[in-house]
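== subunit A ==
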Amino acid sequence: MPVEVIYSWVPVWACLASLLAVVPIVWFGKRGMVNAREGATLVAGVVKFALVLSMLPLVRGGKVVECTLVEIAPGLALAFRVDGLGMLFALVASSLWIVTSVYAAGYMRGLKEHAQTRFAAFFAVSLSATLGVAFSANLLTMYVFYEMLSLATFPLVTHHQDKEARTGGRTYLSYLLGTSIGFALPAMIFTYVKSGGNLDFSVMGVLAGHVGHGEALVLLLLFVFGFAKAGLMPFHSWLPGAMVAPTPVSALLHAVAVVKVGVFCVIRVVTGIFGIDFLKEMDLGIVVSWIAAFTVVVSSLIALSQDSLKRRLAFSTVGQLGYIVLGVSFLTPYGVTGSMLHIAMHAFGKITLFYCAGAIFVACGKKYVSELSGLGRSMPFTMGAFTIGALSVIGFPPTGGFLSKLYLLLGAAQTGHFSLVVVYVISTVLNAAYFFPIFYIAFFGKDSGAPRKLQEAPPACVVPLCLTAVGSVLLFFFPDVLLGLAESMLPPGEQP
Partner candidate 1 sequence: MVEQLPAIVVLAPMFASLVVILVGLRWRSWCYPLTLAGLAATLAAAVGLVGRVYREGVIDYFMGGWETPLGIGIQLRVDALNALVLVTIATVALIVGVYSFRREVDVKAPAKTAPFYTLFLLLVTGLCGITVTADAFNLFVLLEVTSLTSYGLIAMGSSKRGKLAAFNYVIMGTIGASFILLGTGYLYIRTGTLNMVGIREVIVAQDLYGSTTIVVAFILMMVGVFIKMAFFPLYGWLPNAYSYCPSTSSCILAPLMTKVSIYIMIRMMLGIFGAEYVFQEHATTIVVWLAVMAIVAGSLLALAQVELKKMLCYLIVAEVGYMVGGAWLANHWGMVGALYHIVSDAIMTLCLFLGASILWSRLKARRIDDLSGAFRKMPWTMAGFVVGGLAMIGVPPTCGFFSKWFLIRGGMESGRWEYVVALLVSSLVNAVLFFRIFEIAYFGKKPAEGHDDSHGEESVERVGAPWTSTVALWVAAVLVVLVGVFNGEIAAFFARGLEGMAIVGSAGGGN
Partner candidate 2 sequence: MGFLTEYVIPHFNFWIYVILLMIGLYAMITKNNLIKKLIGMSIFQTAIILFYVSLAAKEGARIPILTGDVLYAEKKLHAVVEEGGGKEAVGPQITQISQIEASAVAEDEEEEEVGEELLSYGKNFGEELDEGAVGHDHLGLIDPDAYANPLPHVLMLTAIVVGVATLGVGLAIVQMIYREYGTIEEKEILEKVKEGEGKYG
């Protein structure tokens, strides 16, 4: 069944919307018109989301939207292509940006941070890069935006410009640039050479029949580790390091945009460059499975021992990213669908958790799990949302996380490797183990002597986190759109 292709500039505009917003942001920022600056961000966010949304019916109708910008290397173009997976990711990222921009305004003002204009500007650039990755039609375009995202987020991660930020920033860039230049770039060029100059994503892959077993294995490993944003061990330590960033950055970038770009790239490479059938034929999925399984279990164990709330969340993210990679490495319909779904479900759950961590910090300056005792009584909304987010990440109904985990579990069962099913079960138990104590002591723990009155963060912080928490629940009841998008990516005739 040939896919109907529609040529349109909408994906380009969707991508550019936030990049263009940099101009008014800086213009207003320089003149001290803070509200106008925040307004510009918000307008850009809404426009962006609307543009993405406008393409949704087309993509749901089984069509793809394409646009070629310029020929950037012989036979290669900077090209956009919107399909189910890209749409899914773009929807998540652009909708959460709107929420985050509200939250960020509240957070940054609440803490009287410096250089807010720079922050807002680079935030917008990062979002452009994220959508660029989501809509890339080929590996080169994806790589271009991947690098752009690494660089654009550097000033955000190191926002505080103190010693800690410098250390974190160093780790951040050295891992991300080091792996992308050292692994992904040569892998990409090798693919280009081997495939006869073709880097376009397609269901059948471009490598089938061009490389042998050994070469395919090396390429796969180079790609999987090369996109270190996916946080597979041993290239995960940038993520905890990047927690020096202000919380909105951690929330959007390190629960949604950056890390999901990493797993998105891995999914793209596995499904679009290698092709699921080719990998099955080579029996290579299992290699990635074990790397991912190792990451899932070990990071969950590390998360248990973290006292800093944000670091605990960071290691939890590493583990959840491992889930996604693990799912796609099953090469089964349920596994791949589950991975794609989990991108969205985890995004909503984890962003809620980060918002809560930030709100707690704004409201009472607490950063450590051990300090949270009794906080549920003074910050009921925040801690309530935290509970929902945590349940979603653990995979507890009625939250979105339950659905994606169900798919992943079924996918594991489809492979016939019983041990992989066990990995999911163990890790779910571990997830529960590192989250339950938090809201247990928050609600039932002893009072730390703090006054019992309501002491929430500013509404600009609390409203967004409630919204995303509600979103997590809603996704459980109305997953059709996302599910449809994810399933549209499977080879014909393989719907679960």
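Basically, contacts are C-beta pairs under 8 Å (C-beta built on N, C-alpha and C of every residue); 3 or more make two chains touch, one makes a residue touch a chain; residues count from 1.
How were these picked? Simply put, all candidates are chains of the complex that A comes from, given by their letters.
No experiment lies behind these values; they were computed from the predicted model shown.
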Between 1 or 2, which touches subunit A here in the complex?
1
Which residues of subunit A touch candidate 1 in their complex?
70-75, 78, 111-112, 114-115, 140, 143-144, 147, 151, 155, 158, 160-166, 169-170, 173-174, 177-178, 181-182, 185-186, 189-190, 192-193, 196-197
